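Only one protein chain is missing; all other protein chains are in place.
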């Protein structure tokens, strides 16, 4: 019984996702975002098993070589293949983005839960604490973290996750508060539903559009943060390929080889644009008010439920 | 990182907006509605007169600001042009020199680092003896000296009528006081004078130094910090000021940024400053340094990487590019202590065979010199040891196989080095050691972390550092030094060399010890780093050899005429 209910919920969810994706695809910018992100994922996966040249092949006699058939984007200061490093960098960046989004989502939800808690002392304290902490910039947090931890992916993930989680909580707060006070939630609570259950089944779904947009913005910012922090020496450690690493190493010689700096920066820009656009179209696609197709699916799913 | 702001700012404001909505949800509209109506009505009637259009005003302000800035740019650009023109055919009264590693303070008695030696010794402070650009001892405050047959007594004869930049007289009292103080208070480099038993001023211009044991390095040691002479009557903050007897005085010091040197008008000797003002600007960022040279902000750049020097080399009409000899040894030090993975000599040897030094040097632009042992060419006891471990991957592989490792079953080793040396060397070493079955994990850390982990705690497999000091061969005879290299034969030879009373004998002992060390492979010497210097046309008298530790500036001049003939 509950199994079939779950199945049906899964089908509904899948239908929702399909409708949302289709809506996004119909818009030109949505198409752009989806293609870029899919390409990113594909390249990251491919780089796990194959890159045109091995990452660890250096050649001291051919450093900073111009693009050629063997090295599509030339070589870097150790004679390693720039294209291969950028390919491999995509997986590190993907990992950082995913981890950051997860950390900030969990941290943000925890804060939201605290803010809508029925314990009023906890709720009001958390509101004020968020207001205070949000003014401390991510770089500063990363800098403090890097003090004991050294350069590492964890510094980026924790610093960004922390900062973006606060943003998430603050942005979602009004809607979450409204949802928490809604008659629907009141009745659920009266029926003995636990606070967590209410959070998971009512408050989060109600805030989904806001959360989704905020998280995809955070994803874009995380990519930018990676390049900045790595440049400052507190991000991705040496020897780990990332776009920030490629950018930072090519910066040193812009006076002699200005063109090498073009590629990593271009990739970062395109990906961040895609993530930002993705956020925009996603909001429109999963907002039932803005997307009539979604309302239809919801309607048919509802009917199915009644049956 | 300023993108962060985007998100920070945006969320901040979004939430503020939302907060309004939420917090005012229970309020009433009546009052505001009315006031808004009233203000709107009055505005509609008189939209131009009423209220400042703040956005317009700010826009205008910004445009004006931009215009002013651009105006200043143009004016400034013209100004410097005209300055050039009027100064044609003249020797400039200011030369600006771009260096890289900045001192954090001027306290040469307490703070380590060759940046201080480089700028202060010979320019602001002078030693009892000096060092020339061949790394040999030369007369300084003492014009001559004698050494007793047993090597235990040194008698220094000082120049006459010497004075400090504050006008105080400099005599034997100051010399004896300075060195005795160094030993008593254990200032930096005091450990180099452990052989000294006492220093006395015999009369106003004679100083006698007595030793417990002979020390063939003593005179050279006195060319550095150990032999510097300070004014015993002057009171000043050593961290921010400097009172010495050299041709220049420190007019202004900005930590980590620049030092302005003015000619010392009370200077006593014959190395009188030829240029009244020398500004030393520290440019940590290589690109900024190159730009400063191109735009004429600095006339000399030392060091510059060979790659960045390329464009200047091809512009030989305006610039001179030259690599100078030095004593910088890029030492890939192994942890030789028992229990270390590298206690096995075969592995150490395999690493030395597997490293392609020529390729590494080529990747750095080709100016550096191969170095096969612990002593560089400017130090006593040098001989070419590069033949001992030629690049031979097959041999390296078989040695690793003997030790029980191969590419299928690699040995894991970590390489720890400071981030100032860049990531390239680590990447190259990892790639070169991979085929012989070593999986090198590279940790690029802050210099202070390196000092703690490697230097102090000996917690490392392989370390990489630029040992730039000259005459630092003793570290191989000291088993407590971080390499943990303990070889009784080497220690014996070293001590005999130090106790030698002739240079020839010393050099022979050191050379023999160096060969023993190199054969033992307690480290690999990647290369002898040679500093590349660029000077603009018209700069004369700037030293190329050893200029990161010994940089006499009194001879430097710059004539604008030559540079402007583009």
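Just so it is clear, A and B label the chains in written order, and each chain counts residues from 1 on its own.
Simple rule for what comes next: a residue touches a chain if its C-beta (ideal position, glycine included) is under 8 Å from a C-beta of that chain, and two chains touch if they have at least 3 such contacts.
Here is the rule we go by: contacts and distances are computed from a predicted model.
Looking at the choices "Phenylalanine--tRNA ligase beta subunit", "NADH-quinone oxidoreductase subunit J", "ABC transporter permease" or "ATP-dependent DNA helicase RecQ", the name in the UniProt record of the chain not drawn here is "ABC transporter permease". Remark: the absent chain touches shown chains A, B in the intact complex. Contact with the omitted chain, checked across B:162, B:279, B:371 or B:385, is made by B:279. Although one chain is not drawn, the whole complex shows that of B:401, B:451 or B:516 it is B:451 that touches it.
As for the chain not pictured, it touches subunit A at residues 128-129, 131-137, 139-140, 143-144, 147-148, 220, 224, 227-228, 231-233, 247-248, 251, 254-255, 258, 261, 264-265, 268-269, 272-273, 276-277. Subunit B meets the missing chain through residues 1-6, 8-10, 12-13, 16-17, 20-21, 23-25, 27-29, 31-33, 35-37, 40-41, 43-45, 47, 51, 53-55, 58-59, 61-63, 65-66, 69, 72-73, 75-76, 79, 96, 104-105, 107, 110-113, 186, 188, 190-191, 237, 239-240, 254-258, 279, 281, 283-285, 287-288, 290-292, 294-295, 297, 446-453, 455-456, 465, 467, 469, 472, 475.
Assume only the chains that are shown with their structure count from here on.
Each chain gets a centre from the mean of its Cα atoms; for subunit A and subunit B, those two points are 42 Å apart. Those residues of subunit B lying in contact with subunit A across their complex are 1, 3-8, 10-12, 14-15, 18-19, 21-22, 286-287, 290-291, 307-308, 310-311, 356, 358-363, 419, 422-424, 426-428, 430-432, 434, 441-446, 449.
The residues of subunit A lying in touch with subunit B in their complex are 56-61, 63-64, 77-80, 134, 137-139, 150-151, 163-164, 167, 170-171, 173-175, 177-178, 214, 217-218, 221, 224-225, 228-229, 233, 237-239, 249, 251-256.
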